[in-house]
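The complex appears here without one of its protein chains, the remainder shown in place.
Now for chain A:
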Amino acid sequence: MSTNESTTTTDRTPVDEPDVCVIGAGPAGALLSHSLAKRGHDVVILEAGPRFDKESRVDRMKLQIHPDREVNEIWDMGGERDEYTNSSERPLPLNKRRVKGVGGTSLHWGSVTPRFRPRDFEMQTRHGVGKDWPISYEDIRPYYAQAEQEIGVAGPDDAPHQPPREEDYPMDQLPRSYSDKLFAKAGEALDIDVQQEPMAINDGTYDRNQCQGYGTCEHVCPSGAKYSADIHVDKAEEEGATVLTEVPVQRLEHGPDGEEVTAAVYETPDGTTHRQEADTFVAAAGAYETPRLLLLSESDQYPNGLANSSGTLGKYFMDHGGGFVIGLLPDEETHVSEYGPVVSGGVFQFYDEEEPTGGINIMLVNVPEPSVAEVAIGSNKIGDALLDQVELQYGNTLGMSIVTEMLPREDNTITLDESKTDDRGNPVPDVDISDGQYVKDATEKAVSESTALIEEIGGNVVFSQGTHTPDADYIEDTKGGYHPMGGTRMGEDPSESVVDSTLKTHDLDNLYISGGGVFVTGGGSNPTLTIMALSLKAADHIHEELRS
């Protein structure tokens, strides 16, 4: 599908002596770049993918609704560029989980933006599992507020199960959908608090289109009401940053003493190689690609990959566990898909439980069934018979999508598969991840509470993760891979971690990593607000460093 730029005529030569070179234009690169550019630093962003034409979003949405089109087609994912190997026991459709282009995977995301909680930073101390972060909730708290302000989060100021906050959300919480109300009523009977999820969707407060209710936020918001990181890439450009697109970075080079990165080597679409020099480098290529880039940057001095003197690069990789629970309410209209945003309500009550200790976020979904148009197109019928079929299939479902905490484990890894190469001849990433009992316990708890809620409303559970798996593309969530974290983890001890608490690598004085890869544990909250907060914190450190 069409993109803005002509592949052949765009200038893709390196920028002359920039202060900062950022690799990747997803959330982790975008907010950081804007934060630095607006303070007068000269920033260049190197992005592997294209800049998508905003006008193409309606057609991308139609791909999403079309029953025969695959999720990876929406943002042109896949092919030789995106080859990978999955050595995990479970399927991991990576090319439905990472978007390459300006905005990164946030073009695709659901925009659910809870913070992590104080306990997430000290799971070892509190519960004897995982590892404590080198920072506390208090250290990151102001950056959470800043990130929420930047992207625009509509959230519940007075909801019960939330981490401490000083200031109100920038926008009022989203209104309750009909199914949120059904769940809330059932929750009252069961002593389960149903509250609104924080969502990065514009209600009209921010200077971009307000939500228009397409109900396709995941995987594409045609109106641009859903926050996506292209917004901050644009803002960074307005502040003077330069963005080069379709320039995948092949490796990072370091100087003779091995203490500093000197250049990011990238290729243009016609195969020309360039070296981008800069004072400071930030690897923000997403948690799948960043460890791979560092491994590809091996040298005589660093034969095991750059920033890997600890030997932990690519290890302690995490995902969130989770699943879907879907119920059918016989003879009752649930007003699915009329509301707009795919999620508005949630349950956080089981996040901080003593047993199981794994964090849990139950998202109540407003679109638990395929869209009307999708059913119509997918059918073979026409005319009145088609209408009858659509009517029969529409409108009685309820459901939830669950996020649960997985522990970091050394043997969950991203490595290079030397036997397979991408379109540039580089070995592809090899993901090897298995769930473990901890995340299964939390998921089981979440599924059982979700089932109780649906049954209290009078519904029958027709699908619950892994049990009656129907052949339906729209509930492929159970395959996971949505929330990659770890692999370049943060820590005080250089022998056990890749970056320090400022996100600077222990090994190289001018190399930072921004993204979910730096997470020490995974929590039960969707990760991206934390990724953004950490990136704003890193920007402050880089700013201080460049000033001195």
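By definition in this document, contacts are C-beta pairs under 8 Å (C-beta built on N, C-alpha and C of every residue); 3 or more make two chains touch, one makes a residue touch a chain; residues count from 1.
We take it that contacts and distances are computed from a predicted model.
A.B. asks: Could you check which of "Coenzyme F420 hydrogenase subunit gamma", "Gluconate 2-dehydrogenase subunit 3 family protein", "Polar amino acid transport system permease protein" or "A-type ATP synthase subunit B" matches the UniProt name for the chain that's left out?
C.D. replies: Going by its UniProt entry, the chain not pictured is "Gluconate 2-dehydrogenase subunit 3 family protein".
A.B. asks: In the complete assembly, which of A:308, A:371, A:415 or A:465 touches the absent chain?
C.D. replies: If we include the chain that is not displayed, A:371 is the one touching it.
A.B. asks: Among A:80, A:333 or A:492, which residue is in contact with the omitted chain in the full complex?
C.D. replies: Residue touching the absent chain, from the options given: A:333.
A.B. asks: Could you tell which one of A:23, A:36 or A:61 touches the chain left off the display?
C.D. replies: Of these options, the touching residue for the absent chain is A:61.
A.B. asks: What residue numbers in chain A mark contact with the hidden partner chain?
C.D. replies: These residues touch the chain not displayed: 1-2, 53, 55-59, 61-62, 65-66, 68, 174-178, 180-182, 185, 201, 203, 209-216, 222-225, 333, 335-341, 367, 371-377, 379-384, 386-387, 390-391, 394-395.
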